[in-house]
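Heads up, this is only part of the complex; the chains shown haven't been moved.
Letters A and B name the chains as they come in the text, with residue numbers starting at 1 for each one.
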Amino acid sequence: MNRLRYSVNLSYEIQDPTGDFLLIVEAAKTARQSVVSERLTLTPPVDAARYTDPLCNRLLRIRANKGPLAIRYEAVVDIDHRLDDGMSLTEVPVAELPFDVLSYLAPSRYCESDRMMEFAMREFGGMRPGYWRVYAIREWVRNHVRFLSRSTNERTSAIDTIVERTGVCRDFSHLMIAICRALSIPARMSSSVDYGADPAMGAPDFHAVVEVFLSGGWYLLDPSGVSIPTGLLRIGTGRDAADIPFAAIFGKVESKRPFIEIQPIADPAAGIGLPLATTSAISTW
Amino acid sequence: MNRLRYSVNLSYEIQDPTGDFLLIVEAAKTARQSVVSERLTLTPPVDAARYTDPLCNRLLRIRANKGPLAIRYEAVVDIDHRLDDGMSLTEVPVAELPFDVLSYLAPSRYCESDRMMEFAMREFGGMRPGYWRVYAIREWVRNHVRFLSRSTNERTSAIDTIVERTGVCRDFSHLMIAICRALSIPARMSSSVDYGADPAMGAPDFHAVVEVFLSGGWYLLDPSGVSIPTGLLRIGTGRDAADIPFAAIFGKVESKRPFIEIQPIADPAAGIGLPLATTSAISTW
C-alpha cells in the first residue's frame, strides 16, 4: 500500500458579475483508493454543490461573484493497486464484454478510432491478443511520439498526434486509446496526480494515463512513460479528456496555472511503502 | 396521440467463422413513447442479449455464425409528444443544470464545440437566450447547409460541415449540436424513424435530429427540415452518432442497406390522428 499527501491550489479572478466553475480535482474514492482525510477551502467562502458520478468522478460546481476566488484542496490518500501477471490477462470478445463497457469501444472527441482501423490492424492486428499486445501499443506510442511541452493544445486529438508525433501526456494517452478501440479493446482515460514524475518534467502536474479493459477489469498504462504508475493518485475517469477537465469555466475569468504538491508518506511499520516501478499489470478497480 | 407501424429488415452475410453485432433498432420505451406490440425475428434463430441503458437505448447483442443472417423487427408504437409554447422555454444556467445533463455540454467525436466558441458567440451570442435562440440556430444550419446525399460519410464531423456546407441529416444535427454546446446549451442527438419525410428524400430511413435541454426538459428540433417532428419514432439517444450506431459490426461481414417501413395508423375514434407539422416546441421526455 502507498499513502500520498496531495494538495492543489487554484486561483481565479472573476471579471463578470458571476462566474461558474465545474471542477474535478478531488481524489476519487474507489475500491483501490481511499481518502484518509481531506479538506476543501474556498476563499471567499462560497457554496459548492457536489456530485459523484458512476465513474467516481467527484464534481464540484461553484458559482462565485466578481473578484478573486481561491480554491484549495488537500488530502491524504491511500492507494493499493493490485498487481497482476500480464501473461494471465486476455482481451475480452465483444460478445462477452459487460454492457456498460461497450461505450469505450466508440470513437470520442480526441480519440478518432474510426479513422485508424487500417493502421491499427496493420500494425497490431497480427499480434496475439492480450496484455502484451496492449503493452506493445503502449511501447509503439512511447517510441513514435516525442514528449514536447507546449507543442500541442486543448484542441489536439489523436489524429493530430499520429501525424505530428509530438505531444504531452494527454496526447500520448489519446493516441493509445484510439488505437486500442480500433482493435476492439475498450480503453479510456484516467487523470491523476503523478508522484514520481521524471523531475525533468518540472513541477507535479495533472497526468493523463490510459486504462484498458482486460480479463474483466481495468488495467492502467502510461504511454508517455514518465510516471511510476503505482504512484498515481486518481482524480478523474472518462472516455477522453473532454469528459474530465479539471476545470471547466463559464464566464470571463482569469486563471492562474494550478499549483500542485504531492508527497509519499512512508510508514514501513504500517506496511506503507514508496511507490515503486513494476513490470506487472496494474489493476485499478 | 399518434400511432405508427414500424419495421426494419437487416441482411448480412457473415464471412468469418463468427460475427458480432451491436444493434440499436428497436423502438425506445420512454415517457412519451410506448410500444403496443413488437416482434424480433432472427433467421437463422440465434440468441440475442439485451440491455437497456439509462437513456432508454435498447441494445441487442448478437453473435452469429458464418453465413447469412436476417434480422426483422416490427412494432406498433404510440407517441404522444407534448407541445409547449416556445416563448415560455428558457435556457438553464450551468449553475442550475441537473448534474447528469452536464455531459451534454462537452465536445464529442462529431461535435467539436470547443473549436466553435468564437463563431457561436459572434453569430448567436447577442441573441436573447431561450427557445427562439435555439430555433435561430436550427434555422441558421438549415439555411447554410445544403442537403446532398452521399456528399459525406461516417467520418464527417461538424467541423467538416461548417467548412463544406453540404451533408445529410446526421451532419445537420452534429453541426447544430456543436453550436448549442459552444453556447453552453446542452444538446444531443436522437436517431429516429421518420414518418412524413419529404418524398424527395426517397425511402424511409433512420433520421438524425437534435434535442436541446431547456426549462428542465429536452426539446426536439430537426435542423435538416425534412421531417414532421411529431411523427418521429425514437430509436436511440446519445451524445452524437458515435453513441448510437444502428449497427456496429465486428468481423468480416457484408451488409445490405437496411429496409425500413413506417406508416401511421389513424383511429379518430380513439383519439389517434396523423402526425402534423407544428410551430410549438416538442417536448420529448
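Rule of thumb we're sticking to: a contact is a pair of C-beta atoms (placed from the backbone, for glycine too) under 8 Å apart; a residue touches a chain by one contact, two chains touch by 3 or more.
Note that the structure is predicted; figures quoted are calculated from it, not measured.
For this complex of identical protein chains, the structure file gives a whole-complex count of 4 copies, while the figure shows 2.
In this section, only the chains that are shown with their structure count from here on.
When the CA atoms of chain A are superposed on chain B, the rotation angle comes to 180 degrees (nearest 5).
Centre to centre, using the average C-alpha position, chain A and chain B are separated by 31 Å.
Residues of chain A touching chain B in their complex: 20, 22, 51, 53, 59, 61, 63, 93-95, 99-100, 102-103, 105-109, 112, 114-115, 154-155, 184, 242-243, 248, 250.
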